[in-house]
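Have a look at the structure below, then the notes.
Just one protein chain is left out here, and the rest sit where they should.
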Amino acid sequence: MDKDQDKILDEVTTGEYKYGFHSDIESEQIQKGLSEDVVRIISAKKNEPDWLLEFRLKAYRHWLTMKMPAWPNLKIPVINYQDIIFYSAPKQKPKLNSLDEIDPELKRTFDKLGIPLEEQKHLAGVAVDAVMDSVSVKTTFREALAEMGIIFCSFSDAVHEYPDLVKRYMGTVVPYTDNFFASLNSAVFSDGSFCYIPKGVRCPMELSTYFRINAANTGQFERTLLVADEESYVSYLEGCTAPSRDENQLHAAIVEIIAEKNSEVKYSTVQNWYPGDKDGKGGIFNFVTKRGMCRGENSKISWTQIETGSAITWKYPSCILRGDNSTGEFYSVAVTNNHQQADTGTKMIHIGKNTKSTIVSKGISAGKGQNSYRGLVKILKNASNARNFSQCDSLLLGDKCGAHTFPYLEVDNQTAIVEHEATTSKIGEDQIFYCNQRGISTEDAIGMIVNGYAREVINKLPMEFAVEAQKLLQISLEGSVG
Amino acid sequence: MLDINNLKVSIAGKSILKGVSLHVKPGEIHAIMGPNGSGKSTLASVLTGREFAEVTEGTVTYMGNNLLEMSPEDRAKEGIFLGFQYPIEIPGVSMVNFMKTAVNEKRKHHGLDPLSASDFLKMMREKKELVEIDSKLANRSVNEGFSGGEKKKNEIFQMAMLEPKLAILDETDSGLDIDALRIVANGVNKLKKADNSFIVITHYQRLLDHIIPDVVHVLYDGRIVKTAGKELALELEAKGYDWIKKEVENNVIA
Partner (left out) sequence: MSGNSEVSEKYLNLYRENIDKISSISAPYINSFRSSAFERFSKLGIPSKKDEAYKYTNLNIFFDHDYRSYFLPVASDFIKAEEFRCDVADLDAHGIVLLNGFYPTINDKLRQLPSGVWIGSINEAALRFPDLIEKHYGKYADSDTDGLVHLNTAMASDGVFVYVPKGVRFNKPVQIVNLVQSEEDMFNQHRNLIIVEKDAEFSIIICDHALSPKKFLTNAVTEVYVGESAHFDLVRVQNEHNAACKVTHTFIHQEKNSITSSINMTLHGGLIRNSTYHFLGGENAETNSCGLYLTDKWQHVDNFVNVDHAFPNCTSNQLFKGVLDDMSTGAFNGRILVRPDAQKTLAYQKNNNILLTDDAKMDTKPQLEIHADDVKCSHGATVGQLDGDALFYLQSRGIDKHEAKLMLMFGFAHEVIQNIKVEPLRERMDNLVMQRLRGELSRCASCVVKCG
């Protein structure tokens, strides 16, 4: 059976990336490279107020003093920042009045990705902000949401229309000094989504941002800011794809979430950036800083991520549990196949009393993929009755991949209970045989078992996306997974 | 239907089956008994294509085909079903999804269209009633957290779903309470048709009270040392295996 299994694994891993096409869209780009001038140009292009330019410049100057981190267990080729285009926007008229004014090719691209920009065509109950390269091209349902006081728009619009909100919250969870890529993003971020749910409002639809890299040689640096005011609720989903190219492209984003008293934010990601080909050529470097702050009592932030794409993924969606009784959750499935590397996990910082956190991480490694879980659970001295439970499992498919688990548990309070469990194992031959005996082929059996293994996390996704995620999981493992 | 001739099997170089011959005709029920470790489960594993056991000699023909050359799933799709002695847990894989895949794979193999979701659920419901399995069990992951008896009932349920031609039940009766034993036996009897056969591996007569075997074999030390009618099971129940062991030893001496 071993040989068969290897063969099937092999077939499964040679599955093609479905979103690798490139659209011919005229874009407006600036010169390659990074300098203070480039930062100023980006800011000028976006007509930004001075305070924002100042913020960018401070970030840029700070970035210059920093060194690219040398992360253990990741092999990252040298990135030449002078070789990246930091701003690229699909050419279109400056103000959109109706859908007809969107470049038809642009619309076609999003249609092809399954993200129709016409509201009536879109999945009921999902509002989308579509971002291509450096700018947001369309936000659907904006008006409908506005009636409830919900602000959902591109980051650039927010800067002009709601400068006070942006000023009040931007950089409060991820300061521009936070880390190398966060500083870089703070200097050159181009667009992204902004969302504000007012007091007492439950957002009636899923909000979603879809990120697409299209142009070559560009980096994507978006910034998402999500504020849930007291007693509010929102579920937010982020998806992304990119064309298949031989060069690596850099994606360095920031997501900040603020949850006030009694509010709840669910943030889901289905990450499917181009992973590179099966020899490890090309693919996105996905270096992202995501962090949520449970500021108010009883607030809750829940991260769910399905990570199947990117050549290298480095991200740790985290929760700072400041409010008493606040809750943080992290549910993750990360798949690495071929030459992909993923280093992902979370940080749960317990500051308030009676704070709770749950971590469920499922790594799946196939081919030559390397998959690491890296997580920190920190219970501060005053966080009495804090609870954390972490479960980190790794599934290995094939004998050339690796699975690593690096949890850090720092406990400074006697009343805390912190538990971490992890297992690493191969897909069960007994389980495969049991399925075989019922007439199910090894390939299907593997698909079923992997999906079963990831089920706990997939179930946390909004319904519409769970199905998508399940398929994605199968595709990512196609040709390689056992 | 099934012809096993002089089958020799070893595991990790150790000889376990030492020349087993067995012939099962359509519609027959064969019981295999024998002391612990005699090779009963090994025989079941070989028939279903589990690879840890190595066939060193002998042939197995199933409905005219060389069974040993077939993959486990093809055997299953051709109608061989094994009720495992120790059914494994598969976390996260729902029974529904599992069974749907199995049923439809088999249908595909036989050139049939897959069952629609509603037909499939209807079938599930019927079969559940047939084996009186708690419907909650079917909503859980495969065998996960099932009690020993529940796992066994679940095997019978799956058998009912897959309607095998040749069902091998490896100690499906162990771990069952009295009612469950009756349910399992009834399930088997209801599934029994003129053209399908059963091999029932068991240690106890009580199952054979409900499932009346046509033939009873005793497997001892890798060989079938005695074959007789259903009265043999009663005799074994009353006398144990010692007399058989003695007979075997005497034969060897003689």
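Think of it as A and B in the order they're written, each chain with its own count starting at 1.
Everything that follows uses one rule, which is that contacts are C-beta pairs under 8 Å (C-beta built on N, C-alpha and C of every residue); 3 or more make two chains touch, one makes a residue touch a chain.
Here the structure is a predicted model, which means the values were calculated and not measured.
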Answer for the absent chain's shown contacts is A
Return the single residue from A:Ala44, A:Leu64 or A:Ile417 that touches the missing chain. A:Ile417
Write down which of A:Ile25, A:Leu237, A:Ile359 or A:Cys401 is the residue touching the left-out chain. A:Cys401
On subunit A, what residues meet the omitted chain? 72-73, 379, 381, 394, 396-426
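In this text, only the chains that are shown with their structure count from here on.
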Taking the mean of the C-alpha atoms as each chain's centre, how many Å separate subunit A from subunit B? 49
In their shared complex, subunit B is touched by residues of subunit A numbered 1, 4, 428, 430-431, 433-442, 444, 448-449, 451-456
Note which residues of subunit B are touching subunit A in the complex, please. 48-51, 71-73, 75-77, 81-82, 84, 87-88, 90-94, 97-99, 101-102, 105-106, 109, 141-142, 158, 162
